[in-house]
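A single protein chain has been omitted from the complex, and every remaining protein chain is retained in its original position.
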Amino acid sequence: MKLELGNIFIKDIQFGTESKIENGVLTVSEEAVKAIVLEDEKIKSVNLDIAKPGESVRITPVKDVIEPRVKVEGRGGIFPGVIAKVDTVGSGKTYALKGMAVVTAGKIVGFQEGIIDMTGPGADYTPFSKLNNLVVVCEPVEGVKQHDYEKAVRIAGFKVAVYLGELARELTPDETKVYETYGIMEGKEKFPELPRVAYVQMLQSQGLLHDTYVYGVDAKKTLSTIMCPTEIMDGAIVSGNCVSACDKNPTYVHENNPVVHDLFEEHGKTINFVCQIITNENVYLADKMRSSDWTAKMCRMLDLDAVIVSQEGFGNPDTDLIMNCKKIEAEGVKTVIITDEYAGRDGKSQSLADADVAADAVVTGGNANQVIVLPKMDKVIGTLDYVNTIAGGNEHSLREDGTIEVEIQAITGATNETGFGYLSAR
Amino acid sequence: MGGFMIITNNTLVKEKFGTDYHVEYEELSFEDTLKKVRDMIYDGYKLLTHPLSGSVKPKETPYKSVLMSEKPEGLDMQSMKLIESAIQACGKFQDRTGQYDSDVYEDFRLIDCTLIGSAIPSAECW
Partner (left out) sequence: MSKIKVVHYINQFFANIGGEEKADYPAEIRVGEIVGPGMALKQYFGEEAEIVATIVCGDSYFNENLEKAKADILAMVKEQAPDIFIAGPAFNAGRYGVACGTICDAVQEELGIPAVTGMYVENPGADMFKNKVYTIATKNSAAGMKDAVSKLAPLALKIAKKEAIGASCQEGYMPNGVRVNFFEEERGSKRAVNMLLKKLADKPFETEYPMPSFDRVEPNPAIKDLSKATIALVTSGGIVPKGNPDHIESSNASHYGEYDITGVMDLTEATYETAHGGYDPVYANEDADRVLPVDVLREMEKNGVIGKLHNKFYTTVGNGTAVASSKAFAEEFSQKLLADGVDAVILTST
């Protein structure tokens, strides 16, 4: 499957009467975007705001971060099974608005989390501080159930991203990258000498606010399966995960999955990037056994030489990670795993909830319990009401001088377990 | 495969699943609920769901529900390993369970309930 990805760099976002992209500047009609969001009757009101890199702005509580894209050639559309109809994506031509994101924010549950600081020390820990962000803050109608509201905000974010992506349909991309993988036999013939490598992605799949959707299907109800790595670039995987800000994968991370991109860098040179394998992180232990059995079995059936396994979340998925690693290694397939750590505030506790000798090659996104003091920002988009209750905060988090003392687990993307960030630990 | 039961300190779980399933409710802390599960494991009950289900951190949420075999099935090493490291993990987090407004507890109860609820269809397949 072959996908041409055209990147259109967005240097700035502004509000205006008509939505358009001109010379790298995205103009957004507030009215048009609000109308899209308010199509859902569960959303009472919506506010739009813009946050730019370097501004003294804090966005919280963040729900999702999404990169606008548009499918200009080939089958299907962006976010298949969710926004576009179900059709296999990942081939043809897609344009992406780089350097920007749609950020959905606002209260869903009372212990909401997720901080994006656009400047200061906190900005170093979140990859989204480097983007021009269009922030969509929703308010629910009275009495709406949390799961209905979560879905409403999730879908609203995708719709806004698709709306903005459409603005690029007729543009010429600033740069184009081509990603191509091959059939099993075809790849073997093309790269007879290269080791066969796949990416095993574990998807968060535990329940409300802990879900991931693949072509619209709830991942906890799936068996481990194979994807073409270009499918994610068209939004085949989206996030419904709002908990554990530091190590959840926002939709932006799925669209730009760094393991997929970095494996493509080596594809045809040092490795043959065969496919992506997706598996889940259910709470039921027998589901874990089954899913990891299937993953290992597929690694063997695909005659793989090596895989990278990535994780999402804390605790429960440590067990999936170790099961996958152990079983895949037992099939004679070499593994590298990516995780993050909860080593306590002093860094002295056991980092993972599970361990095995087979996991001898580990990349870490750092210790999520590290404490950081975030300075006061001139402007808050969203609300600070929940800062005291976010993971890694406490009743003293929001101090009188406006600074916040939290663990970095409160910061969106701080210890991402697909290796999206630069943070590590030793 | 035998039946299952739910060990919980969450009233919503009792309310929601109590009539259809065997629910053992006891008003305990998060950590003490895990310790209760541990003692049951040493009595031969088997753990059916991960004790650290959910990304809401231990002690951030006061609620924990765990699926166990309904009858003892002999000491299970995996259950033992999981519960011991789960209890150990509690030590890494600040206890914040007394610090929220009452509606936040409702949300915590709901999340815990959906987490355990997500395991029930799997448990029923057996």
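Things to note:
So that you can tell them apart, the chains are marked A and B in the order they are listed, and the count of residues begins at 1 in each.
In this text, a contact is a pair of C-beta atoms (placed from the backbone, for glycine too) under 8 Å apart; a residue touches a chain by one contact, two chains touch by 3 or more.
Please read all numbers here as calculations on a predicted model, not as lab measurements.
Of the candidate positions A:250, A:315 or A:419, contact with the unshown chain belongs to A:419. Between the chain not shown and the residues A:19, A:291 or A:364, the one that touches is A:364. The residue touching the chain not shown here, chosen from A:30, A:305 or A:385, is A:305. Of the listed residues A:75, A:261 or A:300, the one in contact with the hidden chain in the full complex is A:261.
Summarising the interface, chain B meets the missing chain with residues 38-39, 42-43, 75, 84, 87. Although one chain is not displayed, chain A still touches it through residues 124, 195, 197, 258-259, 261-263, 265-266, 270-271, 305-306, 308, 310, 334, 336, 338-339, 341, 343, 346-348, 350-352, 355-357, 359-367, 370, 408, 416, 418-426.
Basically, only the chains that are shown with their structure count from here on.
Taking each chain's centre as the average of its CA atoms, chain A and chain B sit 28 Å apart. Within the complex formed with chain A, the chain B residues making contact are 47-50, 52-58, 60-61, 67, 78, 81-82, 85-86, 88-89, 91-94, 96, 99-101, 103-104, 106-108, 110-111, 114-119, 122-123, 126. Residue ranges on chain A touching chain B, taken from their complex, read 109-111, 146-147, 204-210, 220, 241, 243-244, 247-248, 282-288, 313-316, 318-319, 342-345, 349-350, 353-354, 369, 388-389, 391-395, 409.
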